[in-house]
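The complex appears here minus one protein chain, its other protein chains still in place.
So, chain A:
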Amino acid sequence: MDSREDDGGEPLSRMAEWRDVTPLPQDDGPNPVVPIAYKEEFRETMDYFRAIYKADERSPRALRLTRRAIHLNPGNYTVWHFRRLVLEALNADLDEELDFLQRIANSNSKNYQLWHHRRWVVERLGANARAKELNLIKKILSIDAKNYHAWSHRQWVLQALGGWEDELDYCQQLLEEDIFNNSAWNQRYFVVTRSPYLGGLKAMRASEVRYTVEAILANPNNECPWRYLQGLYKDDIKALVNDPEISSVCLKVINTKNNYVFALKMLLDLLCHGFQPCHEFRDSVVALRTSDTDPLGPDLSMAICDILEHVDSLRASYWIWRKNKLSVAAV
């Protein structure tokens, strides 16, 4: 965004409109620590801001001044707060305010104050603003699909104003674009567990498991669907262990002898929670043994830790520790 979009960026001291205002310089004290080498435009704008803020002048020119100050200093919560006071005093058009915010977001959407301010505006506009909000967020996510601020705002809009009907489809679309996008997986979980239209996690579990298993088989080295799968059984680990779909996807991936680290991890978790494997599981795991692994012991969980120690060597110490915990538990 360009501060010049309104007033040509002319120094305030040369503008007739500001002639009656005496700028209030920053008093940094006698021995400032980490002083900042402000540029002249910054210094001047903030000096005028201080004067207007101290005088509590809630006027159209004060609104324009906050725009300048926000451009230079977007994290300054005092400026944003004062802008809200002025907007209220002037009974300003809040749709215009949304447009202003969108222009800032286009150049820098990673700013907490911006999103808080937007939320303040939307709260005042109510449900009418819903479609515009959801679309705006879509636009931002189409540029950066993992923008944390945008996701946070989206979850707030859904909870405060609704709009859940299309959200699962939207997650689906984002995952089709990038199945490795964990933000989209997280949003899927948010929708499945919280949407008033879907009946909750238990009602959705079977179809979600099918979807996730497919995603796993397409990319077994993608952490997200494995985590999601476990999430579908949050607080119900027994059901996870007893669902044949889960053990079976582990086995399928292990049998490909490729990208099987997450499958082994999941199988290990199942075993730790009481899963009783048939011979096929043991045979498949044994078949993964490479020349540098020691002969595998009789315990399947320990054998898995042994293999992970070698194939996931970045975490070798972790797998050794997990293995030791198994033997402690066995005693």
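We take it that a residue touches a chain if its C-beta (ideal position, glycine included) is under 8 Å from a C-beta of that chain, and two chains touch if they have at least 3 such contacts; residues count from 1.
Note that in this section contacts and distances are computed from a predicted model.
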{"item": "Per UniProt, the name of the complex member that is left out, chosen from \"Geranylgeranyl transferase type-1 subunit beta\", \"Ubiquitin-like protease family profile domain-containing protein\", \"SWR1-complex protein 4\" or \"Ras-related protein Rab-2A\"", "value": "\"Geranylgeranyl transferase type-1 subunit beta\""}
{"item": "Absent-chain contact - pick from A:N186, A:T212 or A:S301", "value": "A:N186"}
{"item": "Hidden-chain contact residue, picked from the options A:G9, A:G75 or A:G274", "value": "A:G75"}
{"item": "Missing-partner contacts on chain A, residue numbers", "value": "24, 26-29, 31-39, 42, 46, 49-50, 53-54, 72-79, 81, 84, 108-113, 115-116, 119-120, 144, 146-149, 151-152, 155, 180-183, 186-187, 189-190, 194, 222-224, 227-228, 230-231, 234, 265, 313-318, 321"}
